[in-house]
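The block underneath contains the structure these notes are about, expressed in structure tokens.
Here the complex is missing one protein chain, while the rest keep their positions.
Note that the chains are named A, B and C in the order they appear, and that numbering of residues resets to 1 at the start of each chain.
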Amino acid sequence: MALAPFGRRLLTVAGIDELGAYRLLRVSDPDGPPPAPGQFAMLAAAAGWGGGQDERPHLPRAFSYARVVPGGEASFLLEDVGPGTRRLCELRGGERIWSLGPLGVGFSAPADGRRAILLGGGVGIAPLAIWQDVLLAGASARRTSGAEPPVILLGFRDRARAAGAALLADARVATDDGSVGHHGLVTELLTAELVRDPHASVYACGPAPMLEAVRALCAERAIPAQLALESGMACGFGACFGCVVPRRGGGYLRVCVDGPVIDAAELQCVDEHAGAPA
Amino acid sequence: MALAPFGRRLLTVAGIDELGAYRLLRVSDPDGPPPAPGQFAMLAAAAGWGGGQDERPHLPRAFSYARVVPGGEASFLLEDVGPGTRRLCELRGGERIWSLGPLGVGFSAPADGRRAILLGGGVGIAPLAIWQDVLLAGASARRTSGAEPPVILLGFRDRARAAGAALLADARVATDDGSVGHHGLVTELLTAELVRDPHASVYACGPAPMLEAVRALCAERAIPAQLALESGMACGFGACFGCVVPRRGGGYLRVCVDGPVIDAAELQCVDEHAGAPA
Amino acid sequence: MSVPFCGLELAHPIINASGTFDLLAARSAFGEEALRAGFPFAAFVSKTITLQARAGNPPPRLFEAPAGLINSIGLPNKGLEGYLAEDLPAISSVLGACAVPLITNVMGSDAAEIATLLERCEERTEIAAIELNVSCPNVKTGLDIGSDPAALESVVRGVRRATRKPLIVKLTPNTADVAACAHAAEAAGADAVSLINTLRAMALAPPGRGGQGRTAARPWLGGGTGGLSGAAIRPVALAQVAAVAASVAIPIVGMGGVQSAAHARDLLNAGATLVAVGTESFRDPTAGARIARGLC
Partner (left out) sequence: MSVPFCGLELAHPIINASGTFDLLAARSAFGEEALRAGFPFAAFVSKTITLQARAGNPPPRLFEAPAGLINSIGLPNKGLEGYLAEDLPAISSVLGACAVPLITNVMGSDAAEIATLLERCEERTEIAAIELNVSCPNVKTGLDIGSDPAALESVVRGVRRATRKPLIVKLTPNTADVAACAHAAEAAGADAVSLINTLRAMALAPPGRGGQGRTAARPWLGGGTGGLSGAAIRPVALAQVAAVAASVAIPIVGMGGVQSAAHARDLLNAGATLVAVGTESFRDPTAGARIARGLC
């Protein structure tokens, strides 16, 4: 995993693009260490961070690196769900943003020649994009023509959100309202995939109920699963002990330093607060 | 005096113009009651009011009406001296602003055929502009060719601020650094005027030391003076009792409801906090 | 959604916090007609009235704090007799016209003074209820007389008989155990409690305003220290209201940093019967009405 420079850095917004209901925030970061897939940054607008709904935001907000362009642009996929994300969605090219990162523990490669299934829900698809990039690059570097490309399964609430699927290549989409792709839950697509061939490693990020379904599904079939969790965070670097989820067998894990990517086997079940905005 | 509608109103910024070191904020207010010269409004940006220096601003800020265009634009002259004025200076045409006003007691016309001398310091020139407009309009309406137009004496720190003098017609300017007009204090120009002809009424707005000098000068010569005071305000409509200045003979006056224009005879001296930004 | 409170029937659960809305000044600023038509509060609470007239503290009296306000107003008022003779008739003529009951807030430095205040208020039919502010500093200890449960109980017990009007005890938040204070007030016969008052706070003069040069900085507020109100204290208010609700059966007027209907609902959910709006009225004079509407 990449270490974060010690100290938040004042970066410049390169631009912000609409992606249906989401925004793709592109931040110019030529000197930042390249993040590993699944790592995140704590972001805050340099100006006007505060004074929104309920006199918030006050603390920085966590966002998964969605993509990095070598030579220095990092992208983040944002959904406006509250005062922090709203302020970030307002940023325009040239404005300044504080960034601390890359932080946390990301995904690790599938073992035993298992094929990777990347399962995303809503804005939780973000870390899967950079993970797909790395998996595809790895496969082509190794020229392992035998290795299957990762399977991409994405679930969304509606058409506006399903537009986010454009962030990944060759995605199969499910929507709750049937407006795009499979009418139903993305976990139904996962079940079908696992039935077809259980020799897989599952990588999932999305709302808590989706993650819990993935955990249960994989546990039942003894399929390894890595879950990219979310949690309310104050610091992102292990200082506040605020971002915990219960660990199987007792005690707690800090999502920011023990995760955000956590082996599903470490969890008894996925905490209701540990998912992405639904 | 005009009564304020009961309730702050969400208005639209028509534009913001540079005037040297100052900004002239033009707010579209077609339905607002026309303010009397010397009245003020409590302003706050509708978005991003908070999260600046020291997690401020939080309360609205008081600004004198500097000019009103019939049919609905009100202008305010702003100097960026802290988080509230900084945020207002950032506003651009089309953005929204909360306004409560017109509030307070403004200037009253000179008695006994006295000529009006309007004396302004720094951003304190703002209410004198609308007062000059009204005095000139009154004179031309009465066709009293005998009545002298008001004398306008303005003092500034430097050239960038002296650009504010363009807000008034036929102003004589003094600057602390001699970069424009008289090199020295504007009260020196006032003394000369009063020596020339003491049958005058003085109207002053500016930093506390200037106002105190005006008060003392006029008291000595028994010349009526009306001082437009400033003060830290929370509400602007008499609710908080926070904006007081000591009254001559004991007790306090609320600048927002007993003023902001106060007869100099009501004051023992001008409180160090009761002036405009120096 | 008419709300019963100590025998009164209020049109909605939103009232003003004492000292944060001057009805007579608002009448001058906005006109009587507009004020009556849109009166934001279901009951009107006066600012604190003391036996003797007070001029209040020297300025500056305000310091803007992070998401809040520090004030050091010093309870300026005309004194009991001035209030009863001059302000009460004027205030109740406005309130009468919009059928809003008046709650008069009083403060005294000992039981005898408080008893006088209550007795004189008892005589006036314009006054529907009395709020007793016990944040008055004890002259000996400097602490609020309401900060010690036993002392509070004895004061309230001593004055309770001076009025048959509903008696609301406004607790001080500057105490180790506000629930014990509320319980003491209830035991002594209070009909309701209200909280929170401002948190003891301070500000030093900002740099460049008689502030931090080579010598030690001086306090900004003319009164030395002040009280913190507004959004900043909302989480403390909610905790104190919930703690009090768990310890008393009498109704609670909750306040502290309420800016929206959601904040008012939080206090109601925590156990308050009424919610008072203070500092937010400075930002938005009709906040009370906005919040009441939002609760429907």
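One rule holds for everything that comes next: a contact is a pair of C-beta atoms (placed from the backbone, for glycine too) under 8 Å apart; a residue touches a chain by one contact, two chains touch by 3 or more.
Computed from a prediction, not measured in an experiment: that's the story for all the values here.
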Residue among A:Leu25, A:Ala74 or A:Val245 that touches the chain left out of view: A:Val245
Hidden-chain contact residue, picked from the options C:Leu8, C:Ala111, C:Ala187 or C:Leu204: C:Leu204
Per the touch definition above, residue among C:Ala65, C:Leu80, C:Ile250 or C:Ala276 touching the missing chain: C:Ala65
For chain A, the residues touching the chain missing from this view: 3-8, 44, 50, 54-60, 98, 100, 103, 231-235, 237-246, 250-252, 254, 257, 271-273
Positions on chain C where the hidden chain makes contact: 63, 65-68, 70, 141, 143-144, 147-148, 174-177, 199-204, 207, 212, 216-217, 225, 228, 230-236, 238-240, 242, 257, 262, 265-266, 269-270
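FYI, only the chains that are shown with their structure count from here on.
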Farthest chain (mean CA position) relative to chain C: A
Centre distance in Å when chain B and chain C are each reduced to the mean of their C-alpha atoms: 34
Centroid distance [mean C-alpha coordinates] between chain C and chain A, Å: 48
Mean-CA-position distance for chain B and chain A (Å): 54
Contacts with two or more other chains, residues of chain A listed in rising order: 50, 55
Multi-partner residues of chain C (at least 2 other chains): 67, 231
